[in-house]
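Excluded from the complex is one protein chain; the other protein chains are retained at their positions.
Chain IDs A, B and C follow the sequence of writing; residue 1 opens each chain.
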Amino acid sequence: MNEKVGFMGLGIMGSAMAANIARAGYPLLVFNRSPGKTANLIALGAQEAATPKALATASDITFAMVTGPEALEELLWGADGAAEALGPGKTFINMSSVTPRFSEELASRLAPTGTAFIDAPVSGTKKPAQEGTLIILAGGPQETVDRLIPLLQTMGKKVVYCGEVGQGSMMKMAINLLLGSMMEALAEMLNFGKMGGLSMDTVLDVIFSGPLNCGLFQMKAPLIREQDFPASFPLKHMTKDFQFVVDTAYDLGAPVPTAHMMLHLFRLAVGKHWGDLDFAAIWKLLEQLGKPQT
Amino acid sequence: MNEKVGFMGLGIMGSAMAANIARAGYPLLVFNRSPGKTANLIALGAQEAATPKALATASDITFAMVTGPEALEELLWGADGAAEALGPGKTFINMSSVTPRFSEELASRLAPTGTAFIDAPVSGTKKPAQEGTLIILAGGPQETVDRLIPLLQTMGKKVVYCGEVGQGSMMKMAINLLLGSMMEALAEMLNFGKMGGLSMDTVLDVIFSGPLNCGLFQMKAPLIREQDFPASFPLKHMTKDFQFVVDTAYDLGAPVPTAHMMLHLFRLAVGKHWGDLDFAAIWKLLEQLGKPQT
Amino acid sequence: MNEKVGFMGLGIMGSAMAANIARAGYPLLVFNRSPGKTANLIALGAQEAATPKALATASDITFAMVTGPEALEELLWGADGAAEALGPGKTFINMSSVTPRFSEELASRLAPTGTAFIDAPVSGTKKPAQEGTLIILAGGPQETVDRLIPLLQTMGKKVVYCGEVGQGSMMKMAINLLLGSMMEALAEMLNFGKMGGLSMDTVLDVIFSGPLNCGLFQMKAPLIREQDFPASFPLKHMTKDFQFVVDTAYDLGAPVPTAHMMLHLFRLAVGKHWGDLDFAAIWKLLEQLGKPQT
Partner (left out) sequence: MNEKVGFMGLGIMGSAMAANIARAGYPLLVFNRSPGKTANLIALGAQEAATPKALATASDITFAMVTGPEALEELLWGADGAAEALGPGKTFINMSSVTPRFSEELASRLAPTGTAFIDAPVSGTKKPAQEGTLIILAGGPQETVDRLIPLLQTMGKKVVYCGEVGQGSMMKMAINLLLGSMMEALAEMLNFGKMGGLSMDTVLDVIFSGPLNCGLFQMKAPLIREQDFPASFPLKHMTKDFQFVVDTAYDLGAPVPTAHMMLHLFRLAVGKHWGDLDFAAIWKLLEQLGKPQT
């Protein structure tokens, strides 16, 4: 419990996750590239590091939870990057959503430093991040993952060992393929039902009474009903993940027709300037596609 | 309870539903176009009618649960069809999956006979049909639906009033759009995960631990894991329903990009001769698409 | 040359085609379901028949060129339908766009009358119809087709023998799959280029200088450039043909991913009320999809 922890990336997810580490009593250093995100965490006892390098220097275990490869690149190998400070006896954990290929590249590039590395992206968005009920998808040497379980469990209700480095990211890709496809399918069917004259409440009653009922629909249907889309998981991030999915599928030779369709639809929605809304706002694209013109 | 009931269409769904009517104590006449489907029901006290007309003549309430418009056309207006025997004081209930437009046409064609008509397709496949836990999606005059609730509840755990005639079918279309899309998305992600080196059991563990968990995936994942697809809901019927969905969407001007994609994929699977397997066998299409060739 | 000819269906295509028959000197009877379409043809010496039956009675060779199966059904088997008057020694030629399956059904239903039947849809739209430069895609007994060549050549520059009855329609489906896909691809790329800052004239210059240059693009690019879409081939008819294509593909087990996508897009365009514009107006859908929203 006296391992010193560093956490880089304090967005919607990262700030909630870091808070749970702090609440569990770990000494915590935090860093965010854009300023003004740390007050909350400092109130919980965390300290702010001046640079990624300073953070990694002072930490036994360094986490990153950022928007993707570019941000990771900068935090690790940019000016005053964390990589300089990583080495034997230290552990680096990437929780950001990236491709398996990128995870493997990270592993290769970090290997010469002698630092331990695992990829550990999460399933779950804002609320489970706040409540510490994420599912953590870990890839890397099993003994490293096992050793980290108590720390990871401050953030998640479950740590799933997925395989070697990169397999955590692979699992994340698979889960998000399903997540985004289900979201769009719900939006498409609700819009279809509405245009067909059905009451949305009645449609939802039918869904919630049968085998299609799930937590996702329970969470997202109200956003569509209220036409209000505060972001738990921004649409632009879902879009980025679909790009990762189709790229990963291409590396594997795996057919992902629906993922390609979804990438197309979510990208169109970003083009409409809805990228900062919750990904349930894919509804808005379907609604607009159905509006007659004259 | 002493209404006499007739039931036409004794396939996977119809035979299970009729059995529940019989078990509830209603006097029951049954008819199926192809022979050899009635032994089970006769054992429960039902009698077999020689023709649809004979069935409708002897019944207060006549049900049809068949594969679609062509079969309904024949049962109602073919040789010795039921329509000749329908009239004031009698009720006809179509539970088959058809488009809202076809339901409205049925209503128009039956109106001159003076018979009461509702459309009441169901959500749920083989198992809930057997257990009497279907969700019944009823469209028609509300007082007619209300009067029929005790009888309908012998087959389903819930009767949802969807609106005027045709709205039961509209609800069915919406539900099946979601059902088929979720099934394909699960198959696509499981195949993607498998090709990416993940254990299917681990993937399912992650799904079942989070907000994507639902009864459908609980039921269908084992079929994919075991590569065995006995039909609860035949793939060819899902395909037909997607055709109804896209046709209905066209009538409405509703955008259904995913439904079009699914129609394409399920039709390809039927073309591969997998139409009689459960619709979870869409997995087989994805598996085959991903096989490298030389 | 003294065969008496009847022509049913005087839309954009039919009226131009019938005019060429009249100009070639054939005695010509015409019929159209909605009135007011015959003045032009009467000026060329044609006479108007009161009913399809009257037309077929007085004609050796009866043509139909209508919007599809429903119209054919009515002209042949509706009140005072032509079928009653068909028989040995007479010939019926369907030039309307229908599925191969429907052509085969027509053949089966007409067979008992003893009339000769061929399907002979056309490749080409308004202008070649007016100029008599259509390509006629004929299916049926080869000797029947051969006998009709002089008459068919009044309407077309080329008669292509495609095979048994239904194969003319099969060819038409294949050609229209390519036609509609190329049209949408042109519209998609022109909109993409425009949004990327290219001059449309420069893009067209590049297309017209290379191996993608074709008559279709020469004809349709000006409509897109001028944003004016008078119908040579109405978008709603292209949509109907894509439905026929995907249905035929399903009968054959043939994969038509692009046709499914096109059906989706063209149906959306019809939903926007652009069905009566030329099918080049698929451009408008792409333009609208790309408009940002706030």
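The rule we apply is simple: a contact is a pair of C-beta atoms (placed from the backbone, for glycine too) under 8 Å apart; a residue touches a chain by one contact, two chains touch by 3 or more.
Here the structure is a predicted model, which is why all the values come from computation and not from measurement.
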item	value
Sole residue of C:Glu3, C:Glu48 or C:Glu188 that reaches the chain not shown, by the stated touch rule	C:Glu188
Of A:Cys162, A:Leu263 or A:Ala280, the one touching the omitted chain in the full complex	A:Leu263
Residues of chain B (touch criterion as defined above) contacting the omitted chain	268, 271-274, 284, 288-294
Where the unshown chain meets chain A, residue by residue	246, 249-250, 252-257, 260-261, 263-264, 267-268, 270-272
Touching residues (missing chain, whole complex) on chain C	100, 123-124, 135, 137, 157-158, 160-163, 167, 170-171, 173-175, 177-179, 181-182, 184-186, 188-193, 195-199, 202-203, 205-207, 209-216, 218-219, 245, 248-249, 252-259, 261, 265, 286, 289-290, 292
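Everything below uses one rule, namely that only the chains that are shown with their structure count from here on.
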item	value
Interface residue identity across copies chain A, chain C - same or different by half	same
Centre distance in Å when chain B and chain C are each reduced to the mean of their C-alpha atoms	37
Residues of chain C touching at least two other chains	268, 271-272
